[in-house]
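Removed from the display is one protein chain of the complex; every other protein chain stays in position.
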Amino acid sequence: MWGRNDLALARDPSTRFLPGLLAVLVYLAALAAVGGLTAQGFVSDWDRRLAGSLTIQIPPTLNTGDDASRAASAERRDAVLRLLKVTPGIADARPIPEADSAALLEPWLGPELVRTLPLPLLVDVRLAQSQPLDRESLAERLENAAPGTTLDDHARWLADAQALARSVAVTGLVVIALVSMAAVLAVVFAVRTGLGVHRNEIEVLHLIGAPDRFIARQFQRHTGRLAAVGGVIGSILAIITVIALRWTATDTTAVTGPAGFATLIASIDFGLRDWLAVIALPVAATVISTLTARASVMLSLARLP
Amino acid sequence: MWGRNDLALARDPSTRFLPGLLAVLVYLAALAAVGGLTAQGFVSDWDRRLAGSLTIQIPPTLNTGDDASRAASAERRDAVLRLLKVTPGIADARPIPEADSAALLEPWLGPELVRTLPLPLLVDVRLAQSQPLDRESLAERLENAAPGTTLDDHARWLADAQALARSVAVTGLVVIALVSMAAVLAVVFAVRTGLGVHRNEIEVLHLIGAPDRFIARQFQRHTGRLAAVGGVIGSILAIITVIALRWTATDTTAVTGPAGFATLIASIDFGLRDWLAVIALPVAATVISTLTARASVMLSLARLP
Amino acid sequence: MSFFRHGVRPRSGRAEKERGASSQVVRFENVFMRYDGGPVILRDVSFELEPGSFHFLTGGSGAGKSTLLRLMYLGARPVSGNIRLFDRDISGIRRAERPAMRRRVGVVFQDFRLIPHLSALDNVALPLRIAGTREALIREHVPELLAWVGLSGHLDALPATLSGGQQQRIAIARAVIGRPNLLLADEPTGNVDDRIAIRLLYLFEELNKMGTTVLIATHNESLVKRFDHPRLHLEGARLSRVQMPSAAAPARPGNAAARPA
Partner (left out) sequence: MSFFRHGVRPRSGRAEKERGASSQVVRFENVFMRYDGGPVILRDVSFELEPGSFHFLTGGSGAGKSTLLRLMYLGARPVSGNIRLFDRDISGIRRAERPAMRRRVGVVFQDFRLIPHLSALDNVALPLRIAGTREALIREHVPELLAWVGLSGHLDALPATLSGGQQQRIAIARAVIGRPNLLLADEPTGNVDDRIAIRLLYLFEELNKMGTTVLIATHNESLVKRFDHPRLHLEGARLSRVQMPSAAAPARPGNAAARPA
């Protein structure tokens, strides 16, 4: 009966701006959330990829150049590969072509040296997700198959990556916290100001016998509705922005090569978590606005006799 | 006479919120500006540092271990260093200790190999800012002094760093543009809503014969004053936040080592540009609010007969 | 006005009138009133309004008429003294009970206090909607009442598009639509001509016949003279009963109900 049409507050022109303001703030918060999630996802993805791999180094014979030593090297490599194939917990083992390892070392050793230096043979090993690998026994059997072979599990790199992941996560959280705090403040201010316009109506309703909860309901519904509209608009704009950024970044990457932030942005993929964040934000905006409206009305009412 | 006290709009409780909202928005914009400037400064600093340095590699003799080859290596190094000292355009040349180059290579070659492999001698060269270096003649003279010596001017790294700098700069600009756009929108909305409360007064003033500019002046002064207060509070809070973040980041860096964003934040130094940005923002907020107030009042007035 | 007889309130007004012999609708005992830092507006005021009575309240501008009404609709609290409303000491009424008390009082505010974004119909329907009346009943009774006060052509008009007198009649309709036990009208005819003023007073009398206690603050001397109801007069912060110019005893039982101290 006295349900939806309420006080017809929707006809009130002064609250028109609330959806706009909320759209802007939800937009900012959504961008921050997607950015934070992406950065964290990027780092943890890297983390996981590294954690799922090993590099095995087979030392070269010291005298390079002569064919005998080359053949000895190849033999040792094959022995290692055979051993790896039958080791449980290993999904794949692939020798890195000599050109690739040379390219890896070139910045450090210089092109001359790389060509003349006896390089170790590198084998890239992907671990199986299903089965754990017994590293110690593998190391032992490798030493038997090809003495001097070492097993690098990227421990140092992992530590660095984890430190980076931590700082990215912390920075992301700080940014989201700041934007959310700002958004909450702005919503509180906006709702309270919007209600300031209705001070007289609140007083009249009170004086003609409307219970507090009746008055609060009118305003909280109205405000919640406005906030929901604004929030949804904001998140839709955020989604559009992210998609547009990805497009631009993909183009940039094509031009500059896989460098820095452009790659990061290009790697943004809208996953379940992002969808949840983008849905959660307008809901949060609506809830916060509704509660603020309720609290503000109740506060005004508490001042009346 | 009818100067400062005006319409006594300051007594109006509904406009209390404008400084708060503006403080929040100027705060966000200031953080974005400082962040963007810092990121860009960091990258261009790195750029400059890399551009100002060279690494020279003196290849090892292939037979390691015997004292004769060691002595030969040391001799070649000293020859190179003597040559570098007298070359115009070079500020400083410092051999990188063997342990350091070994550490650099260890992740690539593994601990075993690094110990046994003949490593090149590396010399870190800082270029003088004042005088340009003739790279070609230097390379020629190095080849004479110690054949096989190469000169790495980090060209590949530089290209990468420049691409990164570009993307950081673009990202920073985009973020600042977004936040500023949001801030301007919010200010426009807030001011127009604030004035909505005064619609009746504007009409009365109009009907009793106040010229448009008289009415507009009252409201734009009032709004400008509120915006100035809010803007100044926002930038002061932003400065405090930046200083606090630096403190925390410096602590984090001490724990996790020089990894990722913490280092970036720790490197924030409040320079002239940052001060200018932080001063410009409240001024911009005030100007925008004043103009919005004027435009809104004029718009309301245009609707009146 | 079939409306009042078949109106939206289920309970009968007469029932209250009959059991009202031993009780009062309003009773002031030594009430002092002043606003923060202002002068004393009511000094030691005592009087009572019996159920079904009809009074005018007169007094100069600024004498305190609106303030006296405000105390009765729980819009302000006295500085000292006791006020009883519907046989309850108002200082003892819990906050949660006050809305129900207020719904038994209809108020015509001096400045109308219409809700600017609600149509005439919705403004008048407000008390019914607050009380949870069925929409069908509202659609039936509100237009009937608005027609009675001469506004059948303006059901959907917003207050800003109505003339002063039209707004005042909406304020009156809103005050009487819920058939309150007590009607307080503050200068309800200041913006209408004499013909409409008389019609509005008939409306109040009709309501009064159904059992509503009526108190009308007014400056309109000719109206007070025309309608032969007892008059309470405020002057120098004191309330007194004014003797009727016509010596004839008033016809209605309620007319003798005011006994200022």
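A few remarks follow.
Every chain is named by a letter (A, B and C) in the order it is written, and numbering of its residues begins at 1.
In this section, contacts are C-beta pairs under 8 Å (C-beta built on N, C-alpha and C of every residue); 3 or more make two chains touch, one makes a residue touch a chain.
Since this is a predicted model, take the numbers as computed values, not measurements.
Though it is not drawn, the left-out chain touches B, C in the full complex. When the missing chain is restored to the complex, the residue among C:46, C:82, C:191 or C:240 that touches it is C:191.
Of the candidate positions B:133, B:185, B:210 or B:295, contact with the unshown chain belongs to B:210. Among C:87, C:111 or C:140, the one in contact with the hidden chain is C:111. Listed here are the subunit B residues that touch the chain not shown: 1-2, 7-9, 11-12, 200-201, 204-212, 214, 305. Not every partner is drawn; the one left out touches subunit C at residues 35, 38, 58-62, 65-66, 110-111, 150, 161-166, 169, 186-187, 190-196, 219, 221-222.
In this section, only the chains that are shown with their structure count from here on.
Most remote from subunit C, judged by the distance between CA-atom centroids, is B. Centres computed as Cα averages put subunit B at a distance of 70 Å from subunit C.
Subunit A and subunit B, compared by their mean Cα positions, are separated by 23 Å. Between subunit A and subunit C the centroid-to-centroid distance comes to 65 Å (mean Cα coordinates, whole Å).
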